[in-house]
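The complex appears here minus one protein chain, its other protein chains still in place.
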Amino acid sequence: MLKQYSFEKTAVQTFAGNVSLAMRTENLQVFYGANHAMHDADLGFPKNQITALIGASGSGKSTYLRSLNRMNDGIATVTGKIWYHDVDINEPNVNIYEIRRHIGMVFQRPNPFAKSIRENIVYALKANGIKGKAELEERVETSLKGAALWDEVKDSLDKSALALSGGQQQRLCIARSIAMEPDVLLLDEPCSALDPISTVKVEETLLQLQKKYSIIIVTHNMQQAARVSSQCAFFHLGHVMEYTPTATMFSNPQIPATQDYISGSFG
Amino acid sequence: MGAKRTDFIATVIINLIVAAVVGILIFLLAYILIAGLPHVSWSFLTGTTDAFSGAGGIGVQLFNSFYLLVLTMLISIPISLGAGIYLAEYAKDNWRTSLIRSAIEVLSSLPSVVVGLFGFLLFVVKFKIGFSVISGAIALTFFNLPLLTRNIEESLSAVPRNQREAGLSLGLSKWKTEIGIILPVALPGIVTGIVLSAGRVFGEAAALIYTAGQSAPVTNFADWNPMDAASPLNPFRPAETLAVHIWKVNTEGLASNASQLSAAASAVLIIAVLLFNLGARVLGNFLYRRVTASK
Partner (left out) sequence: MEQTNFQLKKQDAQSHEWDVRLHRATRATREDWLGRGISYLCIGVIILVVASMLWFITSKGIATFTQNHVSLWKFLSGTNWAPDQGNIGALPMIVGSFAVTFAAAIVATPFAVGTAIFMTEISPNKGRKVLQPVIELLVGIPSVVYGFIGLAVVVPFMRHLVGGSGFGIISATFVLFVMVLPTITTMTVDSLRAVPRHYKEASLALGATRWQTVSRVILRSATPGILTAVIFGMARAFGEALAVQMVIGNAAIMPKNLISPASTLTSQLTTGIGDTIDGTLPNNALWSLALILLLMSLFFNALVRFIAKRGQLKNGR
């Protein structure tokens, strides 16, 4: 029997004016048809930090994340506001392709293109008009280095990306996203399909990347949230229950639901 | 005891049925090849037909079949690619889409003779183009579009959704994602479908009798200017194909050796279709290995 928690009693932090935010949502709601999957999410994401979204499966954390770069278009109805550089990017008339260039995304299952490693990275760059050979080469190298994959693949850039291991494929997907030089990187359970060693590598990569990017990561793995994130939001049945600095959440959870989830006595 | 016995008898009957089906195919192929191949010679393959009796070689018909096939594919591949992309990517799940799907289904289930008659009505009677390569190619396109469209849609939809998401999340347009990312992955299935449909088009006769016509005027194979009346490439000349030729020789032909002639022509037709089938398999597997980078 699942315990009932009051959705009235939540602890969601807001940030003072001196903290600059990469993105912020206001009254964000998501509906799949008649199913109300996400209620009133008001979250701000500080620049150059890693924010973790945690919660059980079905808690709405992935749904929320996918709304942030409009990947839910055509799948779900998203209402409310998503502020990015003082622009509400949830309006219908914004250019979603431009948004996604600035807000990149890495998915649960590694999904490299059925192309060479090099082509995986340069394909979208070329499509965006970057033509110079030297510049493309440079982007390939920096992005692969950024994703800590360069040393492993630098001699086989023309090999098919599908020949890489799962962990390498996922880091290639990260490299592919950061090659676009986005502001924000959204990661949807990026390690759930990976083995522990690959997971450590990806986590190390993320800790490096936060110097340049603002990162929002969905994970069902609490240890991972504790290891990598600075802020942590706990989702439960489509509600944000608690949003606090990660240290606070794990040492001193503010509400019973979080307490139970963290201690493992959930439900 | 009774149940075991019934089981045994049923198994025996089913095995007999299967043997009969395999036997029918072997008989068909053996008959055509044995009756036909001895009469297939270089002069038969390249020679011209006597317009009155229908006797003689099948050079022009063979060329016509390939020429019509190429034209048909040139017209139908782009259209069905666009339509397939529409159905796989842009179509929403609503009544309009299901109406469109029904229309395609209706087109694919129409008898080819009806499609041919429509082509006849439109091009020969209404537009007065006459029996011609181009009328035939368009009629074959009508006949080919629904199958090719469905094949392309299925191949595109079979590509995992996460490939689409990867493209979109990088800021690529839907179109670019479909053409640049999804299409290459779907290519093995699409190519297999195209080659198989080529075999079907190559053997089709009913749609052509009243569109491309039943006569194969001797053409000048030294003249490759499509505008010249005598050029084999002229799209406005009548063009009896190999399949139509077989029908014509058998129903209206006056050649004394009609049976040998059509056996030989059938053998050529069957071999061509077999090659298309084999080609589809080989090409599909080859492309699949390239796309998935597996050895």
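Residue numbering begins at 1 within each chain, and the chains themselves are lettered A and B in the order written.
Please note the rule applied: a contact is a pair of C-beta atoms (placed from the backbone, for glycine too) under 8 Å apart; a residue touches a chain by one contact, two chains touch by 3 or more.
Since the structure is predicted, the reported quantities are computational estimates derived from the model, not experimental observations.
Only one residue from B:Gly136, B:Gly203, B:Pro232 or B:Gly284 touches the chain missing from this view: B:Gly203. Interface note for the absent chain: among B:Ile79, B:Ile129 or B:Leu233, the touching residue is B:Ile79. Considering the full assembly, B:Ala10 is the residue among B:Ala10, B:Val70, B:Ala158 or B:Val218 that touches the omitted chain. The omitted chain makes contact with subunit A at the following residues, 13-17, 21, 24, 44, 83-87, 89, 93-95, 97-99, 127-129. Although one chain is not shown, part of subunit B still touches it, namely residues 3-4, 6-7, 10-11, 13-15, 17-18, 20-22, 24-25, 28-29, 31-32, 35, 78-83, 85-87, 89-90, 100, 102-107, 109-115, 117-118, 120-122, 125, 142, 145-146, 149, 171-176, 178-179, 199-200, 202-206, 209-210, 243-244, 246-247, 250-251, 259, 262-263, 266, 269-270, 273-274, 276-277.
The rule we apply is simple: only the chains that are shown with their structure count from here on.
Residues 160, 162-163, 165-173, 176, 180-181, 184-185, 291-294 of subunit B are the ones touching subunit A in the complex. Residues 69, 71, 97-101, 104-105, 107, 109, 111-115, 123-124, 127-128, 159-160, 162-163, 173, 176-177, 180 of subunit A touch subunit B in their complex.
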